[in-house]
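Note that one protein chain is taken out, while the other chains of the complex remain in position.
Then we have chain A:
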Amino acid sequence: MSGNDTMNPQRPETAAASPPPSGWAIELEKINKRFGAVHANKDIDLAVQRGTIHGIVGENGAGKSTLMSILYGFYTADSGVIRVNGVEHAITDSRHALALGIGMVHQHFMLVDNFSVLENIVLGAEDSGFLAPSLARGRTELKRLAAEYNLDVDPDALIEDISVGQQQRVEILKALYRGAETLILDEPTGVLTPKEADDLFRVLRTLREQGKTVILITHKLREIMAITDSVSVMRQGQMVATVKTAETSPEALAELMVGRHVLLRVEKGPSNPGKTMLEVQNLVVADDMGIVRVKNVSFSVRAGEIVGIAGVSGNGQSELLESISGMRDQRRGDVLLSGNPLSLKGDDGAARARTAGLAHVPEDRLRMGLVTSFQEWENAILGYQNSPDYGAGPFLDIGAAKRKAAEHIETFDVRPADINLKTALFSGGNQQKIVLAREMDRNPDVLVVGQPTRGVDIGAIEFIHNQIIKMRDAGKAILLVSVELDEIRSLADRILVMFDGEIVGEADPATATEGELGLMMAGIGKDHAAAPASKNGQEISS
């Protein structure tokens, strides 16, 4: 978007420099794919060497998924050549791709929850109409694969009983069972804890050692740096660069992705905390099943500071956020705003929280923060629909709502700037901007933010972080919940770590190491945090 389009579509020449002991697993040449006016893939060249891990990065809509879909047979390219192991193929569908040894691990797992691991792996690849022989063969084969690639899973465990990381292994095993030589992983760490991500990387390294080829699609630059051998950057449908990972840096990659210089570190001055704005006292919250998820939590947030709550997803952060913002009844305890207790009982508690001056950017914008089938302007007033600003009495002043929406779009640079467009058609980053604009517009005393940059591209992340810091500097109290530890560390002035429904520790982001925080997040107290930090090349900051 910016002027300095100095991109220089390089051929993957760097790869030619390395000795080709095994040749190319995948070669794409001049791949073009148009969807009407949109040129999703423009003259894409990509060569992936056998036995390597190749990363593909790019913002949302850069064309990564289209390219991989072409390789995996979901789409056919308009023009261009695909070579697998040096032989040209016209891949017609995913079955064909599998037959050529290309397997895909989707971002959202395609597993049957109430089937066992073994049944899921054999499913769709049975030998005959009878199940028993397939399962028997599957069990032997699974044992061999597990030993060969260090992929231990209990074949008889049900999918619903195993962790997300284990489920991902099952997906990988599924691909290997079907004879995949090249594995495509689409945003594989999005759902994993740091520990599980480390385990995944170990598996990927083993796969590489055994001669398999891995194509890793991700937007997390630190992962690219930690595990890949070479990396290709896509922007606006073009392959901007292919480089050796060892010869690049996260900053350089980010710049290639966005097309301009990006600050990966958030620049912020010291905090200047004032009086206590938000106070949570002995809060106990249960989830929909009646299981207590927040156990006697107390903390406070002062004006002009950002308090970050770190923790592995599922340790009560969601329920904490929902309770404070009035979406979920608390069992016990109080939430105080400027010293006044908030009355959050009842299913319209969120309205009272808003009136009292608490704005909420929800964790899951698609499920909570937006009605995706609405036009953009309709979402610009969600939560504030009863405000007299949008019409006196029972009637809705559509003109006023539309003017407000246009104002939001202007100040938060939402693209496309179309208030009548269906909200589902905006990208993740722009949807998040729509939510942020709405919640920040009211100048609330307290802003509660959950996962502000989940599924948001790099350019927008920078913008969103700056907006949050601007709110802080304007003297607002901000509670930030995120599973991205980097985000917490760079934004928060104070870090609280949540584990199993409790605040297990507090840390100063300036001094706490990732290792200390990681141990606290795993439920091992700060006192024992003397253990060494994780060793998997994770110290590369991004």
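As a convention for this text, a contact is a pair of C-beta atoms (placed from the backbone, for glycine too) under 8 Å apart; a residue touches a chain by one contact, two chains touch by 3 or more; residues count from 1.
The rule we apply is simple: contacts and distances are computed from a predicted model.
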{"item": "Identity of the absent chain, which is to be given by its UniProt protein name, from \"Cytochrome c oxidase assembly protein\", \"Phosphate transport system permease protein PstA\", \"Nucleoside ABC transporter membrane protein\" or \"Protocatechuate 3,4-dioxygenase subunit beta\"", "value": "\"Nucleoside ABC transporter membrane protein\""}
{"item": "Per the touch definition above, residue among A:69, A:116, A:189 or A:467 touching the missing chain", "value": "A:69"}
{"item": "From A:119, A:171 or A:186, residue that would touch the chain that is not displayed", "value": "A:186"}
{"item": "Which of A:228, A:248 or A:427 contacts the chain that the document leaves out", "value": "A:427"}
{"item": "Chain A, residues in touch with the chain not shown (by the definition above)", "value": "35-38, 40, 60-61, 63-66, 69, 74-75, 107, 186-187, 325-327, 346-354, 360, 362, 367-374, 378, 381-383, 385-386, 390-391, 394-396, 398, 424-425, 427-428, 455"}
